[in-house]
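Of the protein chains in this complex, one is absent; all others appear in place.
Labels A and B are assigned to the chains in the order they are written; within every chain, residues are numbered from 1.
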Amino acid sequence: MKEIEELLFPDDVHYAETHEWARDEEETVVVGIGDYAQDQLGDIVFVELPEIGDTFEKGDQFGTLESVKAVSEIYMPVAGKITAINEALSEEPELVNLEPYNRGWMIEIEPDDPDEIHTLMSGTEYMEMLKGAE
Amino acid sequence: MRYLPHTEEDIASMLRSVGAEHMDDLFSVIPPDCRMGKALDLPDALTEWELNTLVEALAETMAVSPKYKIFMGAGSYDHYIPESVSYLLGRSEFSTAYTPYQPEISQGTLQAVYEYQTLTSRLLGMEVANASMYDGASALAEALLMAIRITKRKRVALSRLVHPHYRAVVETYLRPGGYEIVELPCLEDGRTDILGLPGMDDLAAVAIQSPNFFGCIEDLTEASKSIREAGAFFVTSFTEPLAYGLFKNPGCQGADIVCGEGQSLGIPRSFGGPGLGMFACRIKHVRSMPGRLVGKTNDREGRPGFVLTLATREQHIRREKANSNICTNSSLCALASAMYMASLGGTGIRELACLNYDKAEYLKRGLREAGCTVTFDSPTFNEFVVTFPKKLKYTYKKLLKQHIVAGVPLSTWYPELVDHTLLCVTETMGREDMDALIREMEL
Partner (left out) sequence: MRDSQGTSGLILNEPLLWKKGSKGRSGFSMPRRDVVPSPVAEGITGDGPDFPDLSELDVVRHYTRLSQWNFGLDTGMYPLGSCTMKYNPKINEKQATLPGLTGAHPLLPAELSQGALKLMYRLERYLAEITGMDAVTLQPAAGAHGELTGMLIVHAYHKNAGSRRSKIIVPDTAHGTNPASAALCGFSSVPVQSDEKGIISPEVVAGVMDEDTAGIMITNPNTLGLFEENIREIARIVHAKGGLVYGDGANMNAVMGIMQMGKIGFDVMHLNLHKTFSTPHGGGGPGGGPVCVKDFLAPFLPVPRVVYGEGTYHLSENFSQSIGRLHAFHGNFGVMIKAFCYIMSMGGEGLKQASRLAVLNANYIKESLKESLHLPYDRACMHECVFSDKLQETQKVTTLDMAKRLIDYGFHPPTIYFPLVVHGAMMIEPTETESKEDIDRFIEALRAIVAEARENPELLKSAPCRPKVRRLDETAAARKPCLAG
């Protein structure tokens, strides 16, 4: 596992305490898990995602990530309806490890409240949180 | 005691190392009110030679072949087991190993189980089989729970011609979860009345056994159509897998989950256990499957090898959210069945299945000619239901005096079938044994 300083936390996304990131794309919000979470989990072997059209509240579990010997739950950073899922992850779950902020994205949401994303942390705030937890 | 290697000197020196004076000091954390406080009231220890005498005496009271001619099947079948299978199974590298958690030194078990999974898939016509369940009954219960998990429905339908003990186990497993079980009735011809089921729309699964408890071959293809349409899982069960050496397998007839008892395949009856729960499904449902799975992979140097895989489905990782609570399974019995299937081969299993069928047909004909009634006219494999010319109780007792056990009386489970008995013959039953039974009918 890497040191926190070695991990990447780009500023174009917002972070949840449960280690998901959310990117504001005007009409929609795209969600994945951050570099810290993928590093902690190790090699991802399976990603379970919701169905398009499902709706969730903020903080609801929307899927699971599996490594060889662990299962982790992933939570909604904002409330909304699922408008797309990353189909590529069923064939290549390793994208979550390789490109967590790009090709490793998981779901696209139509948010109930477009402003809710701003309640999440910035990259710097998130890194401070991680350091505080060390 | 020969299993305890410690000499008095060993004990003294080890006690010194741990800073204790007596062995009982090691238990000082146990409060007096939790102590046994007396010597265990058990028989005195026996020598190896005394043990031989004791167990032999118990074994001698049992009615077994060749002294007895036992025409009993009903989920437990008498088949010849090659000595090579028993011999190989006795290799302690297999029998004294634990679950293969350390793959580098468990490749023997792992490859053998991978081969078992493959042979089982081929026998049942399915895509993936797990490393085994306890027995056919718990395999069926787990299959229904799997269908309930996937469909998120709470009702299952079970044919009345599924082994009555299996149905009882299903009830035990499903009842506390609040799931409802409905029963599919039986037709005149000894097969399941699949159309007798109104409102299949909310069913998680429909389970049918073939050959069924009366020995009859079910029309699974026909059943699968209506079950599919209703969006339910088609679960098929079996107690006599040897039948698939001759008859169509459940997979090619549209089953979603196939499960049953593998005792027939090289495992002695042993008064009912251990058996082998065989469990197979379609690959798309593998992540919802209970039980262990062995998969193929490579080592660091690119050599092929095998590991336990998809373990995140299991209790040691997912705990209360696991697909099943199963941990210990029937691994060694799975090996026995793989060795047996390998010994028979494709050619052998066909021939042996035909022989079982032909012997049962021979007995059927002979009994009919001797005045017995074969209750159902559907095709059967190696067992079938009959009534004797006289009352069952009378004939059964009379035959017992000749050391013939005349099958399994059915009225315990099917009160309407008074005087009906389920007879089974396998390759171990000689023509003269069957003739003896037939002759008794005529007397």
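Worth pointing out:
Criterion: contacts are C-beta pairs under 8 Å (C-beta built on N, C-alpha and C of every residue); 3 or more make two chains touch, one makes a residue touch a chain.
As the structure is a prediction and not an experimental result, all values here were calculated from the model.
Shown chains touched by the missing chain in the whole complex: A, B.
Annotation: of B:Ile326, B:Leu367, B:Leu423 or B:Ile438, B:Ile326 touches the absent chain (contact as defined above).
In the complete complex, the residue from B:Pro82, B:Pro185, B:Gly231 or B:Pro389 that touches the missing chain is B:Pro82. On the side of chain A, touch with the chain left out of the figure occurs at residues 43, 45-46, 66, 68-69, 93-94.
One rule holds for everything that comes next: only the chains that are shown with their structure count from here on.
The distance from the centre of chain A to the centre of chain B, with each centre set as the mean of the Cα atoms, comes to 45 Å.
The touching residues of chain B, counted against chain A in their complex, run 287, 311-312, 317-318, 321. By the touch rule above, chain A contacts chain B in their complex via residues 46, 66-71.
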